[in-house]
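Take this structure, written in structure tokens, and hold onto it; I'll ask about it next.
The complex appears here without one of its protein chains, the remainder shown in place.
Going by the order they are written in, the chains are A and B; count residues from 1 in each one.
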Amino acid sequence: MNLEALFFYAFTTLALGGATLAITRRSAVHAAISLMVSLLGVAGLYLLLHAEFLFVAQIILYIGGILLLFLFVIMLVNLDAGRGLRQFHQRWPLGAAVTAIAGVAFAILWSRVQLPPTQQMPDAGNVELVADTLLQDYLVPFEVVSLLLLVAVVGSVLLARKRA
Amino acid sequence: MHYVAVSLAMLLIGTAGLLTRRNIVIILMSIELILNAVNINLVAFSKHHGNAAGQVFAIFVIAVAVAEAAVGLGILLALFRNRETVQVDEVDLLKW
Partner (left out) sequence: MNFLDTLWLIPMFPLLGAALMMLLGRHQFLDPQMKNSSVGHHHHHDRGHDQDLRPRQGPRWLIGPLCSGFVLLSFLWSLGAVFAGRSEQVLFTWVAGLPFPAFDGRMVTLTADWGYLLDPLSAVMILMVTGIGFLIHVYSIAYMAHDGGLYRYFGCLNLFVFFMLVLVMANNYLLLFVGWEGVGLASYLLIGFYFKRKPASDAAIKAFLMNRLGDAGYLMALFFLLSIFGTVRFTEMQAAPHPLLPWATLLLLAAAIGKSAQIPLFTWLPDAMEGPTPVSALMHAATMVTAGVYLIVRAEPFFRLTPEVGSLTAAIGAASAVIAASIALVQHDIKKVLAYSTVSQLGLMFMALGVGAYWAALFHVVTHSFFKAQLFLGAGSVIHALDGEQDLRLMGGLRHQMPQTFRTMFIGTLALAGWPGLAGYFSKDSILTSAWVASPVLFGAGLFTALLTAFYMGRLLFLTFFGPYRGDQNIHESPKRMTVPLWVLSIGSIGAGWFGTPFAGWLGATPEPHSWAIMVASAVVAVAGLGIAYHFYLRRPGTADRWEEGVAPVARLLRARWYFDDLYELIFVRGLARQGGDWLSAWDRRVVDGGVNGAGWLARKAGDISKWSDTWIVDGAVNLTAISVKLSSFPVRYLQTGLAQGYAFLIVLSLAAMAGWYLLRSA
């Protein structure tokens, strides 16, 4: 077993284990922390895939942004107070079953896929590559996304505002 | 390409959590998981194909995820102020 495989399995465990924990915890805070672990694992996977920029972006944005937001909101609505209530849906086997079926279907589909041969990445730094692609080929989506972010900001402020 | 398998697994976990849990925050977290799964898929194929288009797409996904998380939590806050609950099956206002 080479190092890459080892790291792969470690990061995979983190990601999947964290994810599983996240969806099964009773306490919302525990779930959030588990999510953080999962996100860290995902970041590690990015690193293994030579996507350094995304690795950093993941950590900064997802963990430092979104997860923090989650934690703030959890504290804000005192979510842990509902720890005594039933956590899982009344019809949770149904949902699980459907998910399983979908999963099985996708798996079988994936097994039939024949990939084209691997191609080599251009020899440049990841960040430069990403920047080049982003700002040259996909400039318009880039600007639209910024517009989207603006809308989101305005919307969330409006939504969360206390009605005086 | 085991990365696709990981992506699939994480997708399934996220979907299961989405369909199963009653707590809205957990559901939102599940949605994040799903988005992450998609990201993994994209990046894996980016490496496979040898260009950065996949990674650029992943950046966009992250941006959208941020926006969505913000707005979703804002909705949750508004909902919580109105209904005093964050259990999703108690909120059936969309019935008619």
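Please note the rule applied: a residue touches a chain if its C-beta (ideal position, glycine included) is under 8 Å from a C-beta of that chain, and two chains touch if they have at least 3 such contacts.
Values in this document were obtained by computation on a predicted structure and should not be read as measured data.
Participant: Would you mind spotting which of A:37, A:102 or A:149 touches the chain that isn't drawn?
Facilitator: The one listed residue touching the chain not shown is A:102.
Participant: Using the touch definition from the top, which of B:27, B:40, B:58 or B:73 touches the missing chain?
Facilitator: Touching the chain that is not displayed is residue B:27.
Participant: Which of B:1, B:53 or B:88 touches the chain that is not shown?
Facilitator: Checking the options B:1, B:53 or B:88, the one contacting the hidden chain is B:88.
Participant: So one chain is hidden, and I want to know which residue out of B:4, B:19, B:40 or B:59 touches that hidden chain in the complete assembly.
Facilitator: Result: among the candidates, B:19 touches the missing chain.
Participant: Which residues does chain B use to touch the chain missing from this display?
Facilitator: Residues touching the hidden chain, for chain B, are 15, 18-19, 27, 88-89, 91-96.
Participant: If the missing chain were put back, which residues of chain A would it touch?
Facilitator: Looking at chain A, the ones touching the missing chain are residues 89, 94-95, 98-99, 101-102, 105-106, 108-109, 112.
Here is the rule we go by: only the chains that are shown with their structure count from here on.
Participant: Please give the residue numbers of chain A that touch chain B in the complex, ascending.
Facilitator: Touching chain B from chain A are residues 8, 12, 15-16, 19-20, 22-23, 25, 28, 31-32, 35, 38-39, 42, 45-46, 49-51, 53-54, 57-58, 61-62, 65-66, 69-70, 73-74, 76-77, 79, 82, 85-90, 92, 94-96, 98-100, 102-103, 106-107, 110, 115, 118-122, 126, 129-130, 132-134, 137-138, 141, 145, 148-149, 151-153, 155-160, 162.
Participant: Going by the contact rule set out above, which residues of chain B touch chain A in the complex?
Facilitator: 1-6, 8-23, 25-26, 28-30, 32-33, 36, 39-40, 43-44, 46-53, 55-56, 58-60, 62-71, 73-78, 80-81, 86-87, 89
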